[in-house]
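Removed: one protein chain of the complex. Kept in place: all other protein chains.
Labels for the chains are A and B, by order of writing; each one numbers its residues from 1.
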Amino acid sequence: MKRFQIPRGVWWVAPAVGILALMSLYPLFFLVFTGFHSISGEWTIRNFTRMASDRMLGEAFLHTAVFTVAALVLELVCGLLLAILIDSLRRGRAVLRTALLLPMLLPPVVAAVIWRLIYNPQFGLLNGTIRALGFNPSHLTWTSGEGGALASVILVDVWEWTPFVFLLISAALQGLPQESLEAARVDGASRWRIFFDIELPLLRPVLALAAMLRGMDLIRIFDQVFILTQGGPGFATETISLYIYRTAFRFFDFGYASAMSLLLLVIATMLARGLVRQLRPIAAREAA
Amino acid sequence: MPCSNPRRRGVGRRWHIKPFSLIAAASLMIAGGGCTKQGPKLTVAINAGVEGEALRSAALEWGDKSGTQVEVVELPYANLFEKLLLDLTSNTGAYDVIMMDDPWFPKLAENGKLAELPAPDSDFIQSTVDVCRYPYKTGKYYAIPYVGNSQLFFYRKDLFERDHLEPPKTWDEVLIDASKLGFRTVLNAELTERFGYVMRAAPGNAAVTDFMPLFWAYGADMFDAQGNPTVNSPAGVAALEMMLRLGQYSPPGYAGFNADEVAAHLLQSTAAMSINWPAWISAMDDPQKSKVVNQIDFAQMPGERRPGQAELGAWLLGAPSGSRNVSGAKAFIHWATGRQPMKEAAVHGNPPTRRQVFLDPDLMERFRSYPAQLKSLESARPRPRTPQWNEIENAFGIAISKANAGSMTAQAAMAQAQADIAAIVSRAGK
Partner (left out) sequence: MKRLVLAVLAVAAGLVPVYWLLTISFKTEADQFAIPPKWFAFAPTLVHYKAVFASGSLESALWNSLIAASGSTLLALAAGVPAAYALNNLKWPAGWADSIGFWILSNRLLPPIVTIVPLFLMLRDMRLLNSIWSLTVVYTAFHLPFVVWMMRGFLAEVPREIDEAARLDGASPMRILWSILLPLVGPGLTATAVFSMIAAWNEFLYALILTQTGAASTLPVGIAARVTQYEIKWGVMSAAGVLAMLPVLVFAAVTQRYLVRGLSLGAVKG
């Protein structure tokens, strides 16, 4: 029987794992512990059973799901289109790229506030411009109206993070093997053919990476929604993070907040596993 | 580098695990640097905004007078309650003097988190002093009132005079006036419109604060004498229905408005009436910000089935029991709520809580709204005194906001609010 040897890599990953463990293991214990305790200190599973009948929790999850999927799809599509467009230019690429970085550099707090001003139905830039063009925007209430509020918040996130996706895809485009593209062009394939049959499949890993990185941040969205709408009007833009924050800090009900957090963690982990599986075969193939 | 707290650990949760403390503490404390004590220090946490600015000046002046080292920390209003609650419950001792909005007081004063203060003298207006006691009106004093805010009914006296209308005394009259004062014209592709009424109905504090005077005027109460919720009484539903009718004369999107949108409408002359707080009065008469200088007047809150009552929104000063300088905090609070410092705060734009300050001739001359404010404050009514207020306000606010956004009828909204509030109360009762 072989004697078990500690793999040399353990020392290399120790600092990173150590810091992460410090910041996450204790909170995890805390979550499980508080989740199973009531406010008065007794063991109970009531925090978990309460989730089943909490209408607001269901709505918050729904909003978060809609928000995540819609924002992700829009960011991927816009990022892709922008990357292709700018990549195909002969001049001005550097300038345009730097300019596109700006929305991402703004503190989310500031971005949310400026959009709140822009969205204001009477004094904001959007409706003001629409009015100046001769149309009547009085039914367009953006973040103040229940119908469009979630869409308006999604738009803000897409505006802010498309540059990130754009950068990733732009870089990947630069790294595409030119020979196969040249060969296809020489063969007489149309621009669209080349794109769909050759470029897109090669971009799959970077799209998956962008989807994973953005997706994980979108599920946890808090700053923008908090400042833009505080979850309103009504309950229209309440995301799961906002609901947990309120429960934990305003109502001081840590037990229920912990239970909800655990549920969110489980769901997010399952989704992440799925996405990571997308990435692995590609990385393994390229490393070979 | 902040001085590390040399005092006791506070009240921690008994099942708290601390295995990482030693390892991490050793390394990080070395990095954290040493500590030097320099004499008495006072940390004052202020609310970012008008009220906080006055306290900041007072704190700095106190620092000079008493030789205390004063640090003023400004906290965003949207998160102030959470920060204070977290700090008080965990006994971090980071703040020595805090500012509290009166609805938060029951929760913050619970379980001895605030230091007891000597009773304020009789110059203070009764309604503001009552909310500083835990239990309400009968208990000991755990805060002293600093800013005497109560709602006023703002209206455009120039428009009223022009159209020969009397300031409204009931909500029915408000509705009629709103229908008469709103208009909309398009001239040369430029749209000019004015709305008869403007209000805020963003979920949470915004909606509830603007709704309470209406709710009370219709004879409704949130709780009965036994503490059971009674929001969906016929009176309550009628009040919400009136709010929806007023909503038809309000700018579209008001279901998402906060205080700044309401004020913007008044300042830009696009609305004729509104409930609002005295903090906005100085802006109304400031030519840099306002198009309606000297055209706004202030009436008492309209009534309906009951005489109108303004809602109280006082800011209170308190000292956490975990503070490192409780005696210094008490001395500062006592001084800052004295007559002269309060007069100076009033000049800054803070409504006082002392009758003599309201009646001071200099201030009466400076602030034309003082008589109306004093009258409103004396009869002001506070929001229900319950430690669960934040949660209740949240649920109530969502229902009101939904009704105003058109996605629920008044009846259904009140029923939902009733159910949610009942659940909150029963959970707390356990």
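Heads up, the rule we're going with is that a residue touches a chain if its C-beta (ideal position, glycine included) is under 8 Å from a C-beta of that chain, and two chains touch if they have at least 3 such contacts.
Since we're looking at a predicted model, the values are computed, not measured.
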Completion exercise
Touch assignment to the omitted chain, from A:I45, A:V69, A:A171 or A:L200, lands on A:A171
Completion exercise
Answer key for B:L86, B:L165, B:A331 or B:A419 versus the chain not shown reads B:L86
Problem - Sole contact to the chain not displayed, among A:T49, A:S88 or A:S190 - result: A:S88
Handout entry: Hidden partner interface residues of chain B, rising order
Key = 1-2, 4-5, 9-10, 12-13, 16, 18, 20-21, 24-25, 28-29, 31-32, 43, 47-51, 71, 73-79, 82-83, 86-87, 90, 92, 94-95, 101, 190, 259-260, 263-264, 267-268, 277, 279-280, 283, 288-291
Practice task
Name every residue on chain A in touch with the hidden partner chain.
Solution key: 7-9, 12-13, 15-17, 19-20, 22-24, 26-27, 29-31, 82, 85-86, 88-89, 91-92, 94, 96-111, 113-118, 122-123, 125, 128-129, 131-132, 159, 162, 164, 167-168, 170-172, 174-177, 205-206, 209, 213, 216, 219-220, 222-223, 227, 240-241, 244-245, 248, 254, 257-258, 261, 264-265, 268-269, 272-273, 276, 280, 283, 286-288
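Note that only the chains that are shown with their structure count from here on.
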Practice task
List the centre-to-centre spacing of chain A and chain B in whole Å, with centres computed as mean CA coordinates.
Solution key: 35
Exercise for the section: Over in the complex, which chain B residues touch chain A? Could you list them? Expected result: 15, 17, 20, 24, 78, 81-82, 85-86, 89, 107, 189, 191, 201-204, 251-257, 261, 264-265, 268, 270, 388, 390-391, 394, 398, 401-402, 404-407, 430
Problem - Complex interface listing, chain A residues touching chain B - result: 22, 26, 29-30, 33, 38-40, 120-123, 131, 134, 136, 138-139, 141-146, 149, 226, 229-236, 246, 249-253
